[in-house]
Structure formats: C-alpha cells, structure tokens
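Report on one structure; see the data block that follows.
Every protein chain but one is kept in place in this view of the complex.
Chain naming follows the written order as A, B, C and D, and within any one chain the residues start at number 1.
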Amino acid sequence: ALTLTACGSSSKSSSASSSNNTSSVAAIKKRGTIKVAVFGDLKPYGWVNKDGKRVGYDVTLARRIAKDLGVKIKFVQVNADSRVDALSSNKVDLVLANFTVTSDRKQVVDFANPYMKVSVGVVSPKNALITSADQLKNKTVIVSKGTTAETYFTQKQKSVKLLKFDSKTQQFNALKNKRGVALADDNTYLYAWAKTHPTYQVGIKQLGQSSSIAPAVKKGNKSLLKWTNNEINKLNKQGFFKRAYNSDLRPYFSSDVKPADVIIEK
Amino acid sequence: MGHLGTNILFAGNNFQRLLGGLWTTIWIALLSLIIGLILGTILGMLRTLKNRPLRIVLRLYLEFFRIIPTVVLLFLAYYILPRQLNLNLPADQVAVLVFALWVAAEFSDIVRGALISVPQHQRESGLAIGLNHWQLFRYVLLPQALTLELPATINLATRVVKTTSLLMLISVMDVINIGQQIIEANGQTHPNGIFLIYGVIFFFYFIVDYSLSLLAKKVDIAKQH
Amino acid sequence: MTKEILRIEKLNKFYDKRQVLFNIDFSIKQGEVLALLGPSGSGKSTLIRCLNGLEHFSSGNLFFAGKKLVPTEKNWQRLRQKIGMVFQSYDLFPNLNVLDNILLGPTKVQKKNHDQAKQEAISLLQRIGLTDYTAAYPRQLSGGQKQRIAIVRALALHPELMLFDEVTASLDPEMVRGVLEIIKELSEKDNMTMIIVTHEMNFAEQIADRVLFLDDGHVLEETDGKQFFVNAQTKRAREFLESMKF
Amino acid sequence: MTKEILRIEKLNKFYDKRQVLFNIDFSIKQGEVLALLGPSGSGKSTLIRCLNGLEHFSSGNLFFAGKKLVPTEKNWQRLRQKIGMVFQSYDLFPNLNVLDNILLGPTKVQKKNHDQAKQEAISLLQRIGLTDYTAAYPRQLSGGQKQRIAIVRALALHPELMLFDEVTASLDPEMVRGVLEIIKELSEKDNMTMIIVTHEMNFAEQIADRVLFLDDGHVLEETDGKQFFVNAQTKRAREFLESMKF
C-alpha cells in the first residue's frame, strides 16, 4: 500500500501539465517513436493476422499518424478496461482502440475529433435471436470490461446479468460456449464477427444513443490533441477513412452495412 | 487429429510466434530470478542480524509480497508506479521488477531459514578458530546454506515460470497472449484450434517446469546421501 | 614457578534469570591438564564455553597470560586464536575438504602464507595418521577421524591452551581410544596446556594433573588428579564416581 | 533340558549386492541371556532386526518355540507380539502420553480389555519407579526415563523373548545405570529370555550367559559368558575387548 498513500484522484494527479508532458508532439518527435494503444484481438479494427502482423482499421490509422508525424510506431496491446490507465500512466501517447466517446471518459482523457460512428449492439444465435432489449431481462449477457456496452447495462438495464471478460477473445469464446444468451458490444465489430459466424446475427443494431469513436490522449495533452484534430480533419478531406474502410472493413462486413453506418465524413 | 486443427499450429509462422512468446516468458523469468536471487541472498543475510528495526522492515517487505496476489502487484506496478513515483517502465520491465522483488522476498525467507538451520555448532566452531562475523558468513554459513536451499530455490523457479502466465494481463506479448491472437485470427477456419493452441501452451509450461522439478528432486536426493 | 596461562576470578553466569555458574575461581599453569568433571547439567560445558567467549559470562574476570581481558567481541576473536577448542559434535565444515578445514584458520584468520601453512597441516595430518584423507570431505570420514582432524584444525593455529568438551561422547566405542590417545600424546610429548571435560573416567584418571568437580554450577572440590579418583574429598563426588562404573 | 525359544539356521543377509551376514547359526533357550558383541558395522543390529522381521533376511530359517516361521508379513506381525524389542533411539510415540504408549500394543494390537491392561501398565510403571509420569508426554522425560518406559511398553505385551539393541548408547552416562539395572532385574527376577547388543562390557560381563562375537558379518566365536571376558578364544575378540577399555 506504500504507493497509494499520498495520491489524489487519478485524473487530477496525472494530468499532463505542459511543462513535463512526455507525450507532447515535440517530445514524441524527439523520441522518434509514438506509442499507440490498440486492441490485439478485435477483428477487423485492431488484430493480429495469421502472419503475426498487426492490421485493422485502427491500426491503419495509427500507422498513418506515425507517418505524418515522421516517427516510428510502437504498438501497445491493451484490453478495453486498461485504455484509460494506459494513458494516465504514460504507457502510451495515443489510444486508437475503438475508444467510444462518453461523458464519463471525457473527465479522464481528452478525445480528439471522432473518426467513426458506433452504438451498442447485441449479437445472439440465430436460433434464439434477441431482437429487443426486453428479451434480456434477467438473462445473462456477455460483455467486455470497460466497454460502453458494460456501462449501458450497468446504468440503464440493471435487471440484466452481466458476465464480464478481459479480452475480446474471451468474450466471443464465452458466447460460442453459450455462457450467455447474447453478447453486447459496439455494433461495428458485431457486424464483422457475425459475418464470419453465420449462425449468429446482430439482432439489436442499436441500443441507447449512437455515439462516436475518437482518438484519445492523456488529459491535458493539448499539444498532441491539437495536432490529432488537425490530422483527422486533413485525412477526412483526403478521403483516407473511405479508403481505409474499403480495405480494412468492407471485406469483413456483410452487405447490409453501409459505409455511412460506420465512418464519419464531413 | 485433423478435426482438432493440427494445421493451425503450423499455418503461417504460428509455431515460431508461439516459440517467440515462450522465449519472452523465459527471459523474463530468468532475469527476474537472477536479480531476485541476488537481492534475496543479501536480504536473507540481513534478516539474520540482530538489528531489530531492520528485521521488522524486511519482515514487512516479505509479508507484503507474500500476501498480495501477484496479479495485483503487477497492476500496482504497471499503473500506479508511473503516477506516484514517476517511474515509467515498459511492461516487460515492470514484470521483471515485480517478479524480482517478489522472488527476493520469498528467497530472503529461504536464505534466512537455511542460515539459521546451519547447526549451531558450525557457527561456534567457526568462531572458535577466530573467524570474524563476515568470515563466518563467507566461508562457513553461506556455502552450507546454499546447498541446503537448492531444492527450495528450484521450486521457487518453477513458481516464477508458472506465474509468468499472468503477464498477458499487463500487455506483455507472452506465449499466452500470442496464443490468443492465433486463436482469434484463425477462429472461423479452425473452430477447435482453441483446444490445440491451449494444449500446446500447457505442454510448453509443463516441459519447462517439470524439468525443473525433476532437477529439484535429484538435488534433494543427492543431498540426502 | 611455571607461567600461569589462564585465570578465572569470581565468574558468574546467568541464563535469563537462572544462575548456572556461581563464583567460579581457578587457574591453570603452562603444561598442566585440568579435568572438569561433574554430573550432567552441572555447568561443565557452560564454563568451558565461557573461557573462549562462546558464552558471555555475567560477571567476573578472565586473565590470559597474566593480562586481564576486556571482553569486547574484537578481543575475544583475537584470544580465540590462542585458545583451541574441540566439541562433542563433529564440527568440521562439511563444505570444505580436510585440508581446507585445517587451513581456514591459519590462512584467513592469521593470514599466514598458504604454502607454509599447508606444509604444516600435512605434517600434523601425518602425526595422526590421516595424510591419505587430505582431499576427502568430512562426510567420507568416520566419527573418530573427524574428531582427530578437528583437533588438528585447532592445533594449526598454535594455541597456547586447548579446550576439549566431551570430544568422544558421540563416538563409536572403538573409535574413542584413538582420539584419547592423541590428546594424551599432546600432553605428554608437546606439554600442551589443556582443560578437558570428559565422561571417560579411566582416561581422566590417567591424564588429569588436577580435577575441578562441578555440581549445580558450584565448584565442589578442586583436587589433585591422582587423589580425586582414589579418595575424593566430597561425598557428592564419590557418589558421582560410583555411578559412572557399572 | 529347558525349552528352546528361538533358533536361527544359516541366515544370510544382503543389502543390494553386499552381503552383511554370513550363514549365522545360533539358538537361545528359555531364561538365557545372550550378548551379541562385535565392532561397529559387524552386523549386530542387522542380525537382531532380522530376528523380528524388521529386516528381511535373504536366506535361512527361523524357528520360534520349535516351529518354523513362514516369513509372511502376517506371520511376522503375529510373532512380533511375542518378541519385545527396544532400540537405541528413544522410540516412544511423541503424540501419545506415557500410559497410551504402553497401552497401544495390548489394547489395539492384542485387543485386551482396557481397564485390565491399564492396571497392569501401572504396576509395571511402579516397578521402574515412574508412576508419577503416567500422563506425561515423551518430550517431558529424560533419555533414561524414556528408555525405561520403552522397556515397559515392550513388556506389556508379555513377550517370551526381549531384544535390546544398544539401549544405553544415546544416554547420558549417569542415566545408563538405571536402565541397565532394570534389564538385569528382568533377567534375574523374571528369568526373561534376552538377546542384548551392548557396548557396556562390564554390564555384558555381569549378565551374559553366552556371548556371540560377530565380526564382518561372521560369527567368530560363541563362548560361555564368564569365559569370554577372561579368555576369549579368538585374537580378534581379545583385541576388541582391549580397545573397549581405556
């Protein structure tokens, strides 16, 4: 308990003041590498393919950002519940791990401009398809710790029993093993997952409000935030996200998903 | 075996990747052991001294590491240390740090136990030929303690290797994390791959630890003769 | 008058609150052999261990070669080089071979030249007939051999006084003789000054110039060696001697 | 002619490939005391342990009360109730008090009535003067007391033969006498048949009707008790006796 005695709340004590910001654009450039948190098992956003290479929509964005910064990239594989701590503990400079913008999270990290649309979806076996939230009452639903799906059910539908996992691999395996009647997570990956698992279907496409996914930086890291905002705008203008959608996402989605369901274009 | 998905193991460079993960596991275990054993020896020696405050501090250190589960220690070191002490290490170094401190705590107890179980008359006959305290440690107590504690040390090593399985929880790309990536990447083509991949990992750990256990038994038997 | 080697004045020893030695006074002269006899628990070991500081006495004075000892750890450590001691338990260091056991004192403590110390060690081993075992480890030796080497290890420091605490008590009966003979030779040939605790009454009778009989931490009598065994002064001592014979 | 209790014919014993007992033949009659003497490692303990099956002999026959033993574990177990044995190590069960140590055999093995066995145990304790210690645990006793109780524990089964393996070897010298006196009384008053391994030559001389002298696993001589100590037949035995005196 030695390390814990003299601390303020995590957000306050760890905000990056401009004087010793180890993740400022200047610091990153000086270091020559940018550390980016990504998922390692979330196909098709951040995952490791059969050849052991990191790929996916988030990863492609991350590589582009590194290129535009003129630095090398270092990936740090995270689970959903460690994304905030990865930033506040300076483990990474930037999170590009399908990080949904929420008001809670805004208190503890700074989000840049969004690059994707998302809402909570629910996938279930076709032969026992869940199509409305009412069907979930008193049933067990599988989620990942630290996701918006978990938060949604924790706050809005308390009667649902949650089975909470650390990683995406674990949660999907648990669904396959029928450890819950359905699995709730961002609809964007559920589409992809359902495509490769034809006996399952995303029966609820949207629960609660739609929200957006954005890069996140440590609270107070103005320098990198500003740079990233500009970068997202620039990439948008260049049609980068559309291209990335076509190469990284479209092959994994079924035909009923449109680009407009996922990416944000201004 | 085909339906269990043997080919998943050799598809692409999967097997090499698993071996790479195993290597991560092993070097972290090895490095933590080396650091931990050295530190533990020193702490163990200090714990036999009659200095009361020192002994209390070292005892607290030992109890802290003995009571807190290693998972929790890893999270503490990975997330809290950087914020409170401004010490920001990459995950693998955090792992080495935590394991080394943990090994040092456990080993200090082993060393202390061995030192005090060196028979009293050995200590006295050392004194009787005029050895001073340091010489007594150096020439009489420590060498005897080291042979006494060898089996316990090897057992500790097996525990360290096993505990490296927790590294996946702090983003170290160890053999289990890589195994999960492979399971995920090949999920729809080899639905049973999960069985095989976990089997292989299970087997990896078993090979490493079982050989260590055999060694410990051998040393123990040799000692009794 | 021969030189006095060691003198003890009013030595008292407590374990916690329990007094186990009461006002012990005695002295030993160069070349003398003093036997310390008494029933089990009478304090023989405690007394002999006080003489080289393995136990700290609670009050009293110790004079070595006429000089009063100031009992600091440093002084004890220096004194121990002049006082050799052999115990009941085989106390060779199991991690060192015979030669290294013997050389540890001379080379590490007294910082003598290694080759010279080695030569001397070998000639001591010759004397006890164990040159063949120079490179052997203690576990390869019998109890009797170990005790003889323990004696050599003490001798290698050239002590002026030797203390023996029941050195044959854990030995097989046939081994006893060899060890006692070495001790006897040390006294007769080398004129070594010695204090001996033993339960071998025949041996004590042959070797002791003087007997100190302890009972319950008190010196009950201090008698000439020959006389003690024939005609002890106190009833307690006579009873003790009786109980030792079957 | 008195009844023969035990006879051994051509007993051989190997540890792995090493032979430690060679063609041992002997017998013992009711009321006789046989002393087993010999240097350390000559096989005394091994032989005496073969007699009640703690070691299995490799070949040879054992007759008890004229009947040949078929060496199954079951038969040994039955035989052991007729053969009491006391060892060098204090072998009381540390988890039981004195009375329970003594009663374990009669009540659990021989299924005797508890109250009756208890009465008998107490009268045995009376004989050795330890009635005060009925409820004590072994750790609260001295070595001599423990050995006397171990003897009582063996006696409680009403054995026809008692085996003693160096029962005084780990005792403080002053404790020895008490234990030996009990054994002597057993022979003289109760006319108990006994085989005794001991290094106390004075004791052996007083008690042994016959001596079996072992050397290197061979019976070197079998001599009348009185005669052995005055005039042993073999040179080896005379040397051995010599080494036991200082």
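Rule of thumb we're sticking to: contacts are C-beta pairs under 8 Å (C-beta built on N, C-alpha and C of every residue); 3 or more make two chains touch, one makes a residue touch a chain.
To be clear about the criterion, contacts and distances are computed from a predicted model.
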item	value
Name of the absent chain as recorded in UniProt (options "Stage V sporulation protein AC", "ABC transporter, permease protein", "Dihydroorotate dehydrogenase B (NAD(+)), electron transfer subunit" or "proton-translocating NAD(P)(+) transhydrogenase")	"ABC transporter, permease protein"
Displayed chains contacting the withheld chain	A, B, D
Touching residue (missing chain; options A:A37, A:I65 or A:A80)	A:A80
Option from A:D41, A:E150 or A:D186 whose C-beta touches the chain left out	A:E150
Options B:L76, B:L131, B:L156 or B:M173, residue touching the unrepresented chain	B:L76
Which residue of D:S59, D:Q77, D:S123 or D:N231 touches the chain not shown here	D:Q77
Positions on chain D where the hidden chain makes contact	49, 52-54, 73-74, 77-78, 80-81, 83-85, 87, 89, 91-97, 104-105, 108-110, 137, 139, 150, 153-154, 157
Missing-partner contacts on chain B, residue numbers	63, 66-72, 75-76, 79-80, 83, 158, 162-166, 168-169, 176, 191-192, 194-195, 198-199, 201-202, 205-206, 209-210, 213
Positions on chain A where the hidden chain makes contact	1, 4, 7-11, 13, 80-82, 84-85, 88, 104-105, 107-108, 145-147, 150-151, 154, 163-166, 170, 173-174, 176-179
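Here is the rule we go by: only the chains that are shown with their structure count from here on.
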item	value
Chain pair with the greatest number of C-beta contact pairs	A-B
Whole-Å gap separating chain A and chain B, where each centre is the average of the chain's CA atoms	34
Distance from chain D to chain B - Cα centre to Cα centre, in angstrom	52
Inter-chain centre distance, chain A versus chain D - centres from mean C-alpha coordinates, in Å	83
Touch-based graph of the chains, sorted into line, ring, star, complete or other	line
Chain-to-chain touches, reported pairwise for every pair that qualifies	A-B, B-C, C-D
Chain D-facing residues of chain C, complex	39-40, 172-177, 180, 199-200, 202-203, 206, 240, 243-246
Residues on chain B engaged by chain C in the complex (per definition of touch)	119, 121-122, 124-132, 135, 139-140, 143-144, 147
For the chain C and chain B complex, residues of the former touching the latter	52-54, 77-78, 80-81, 84-85, 87, 89, 91-96, 104-105, 108-110, 150, 153-154, 157
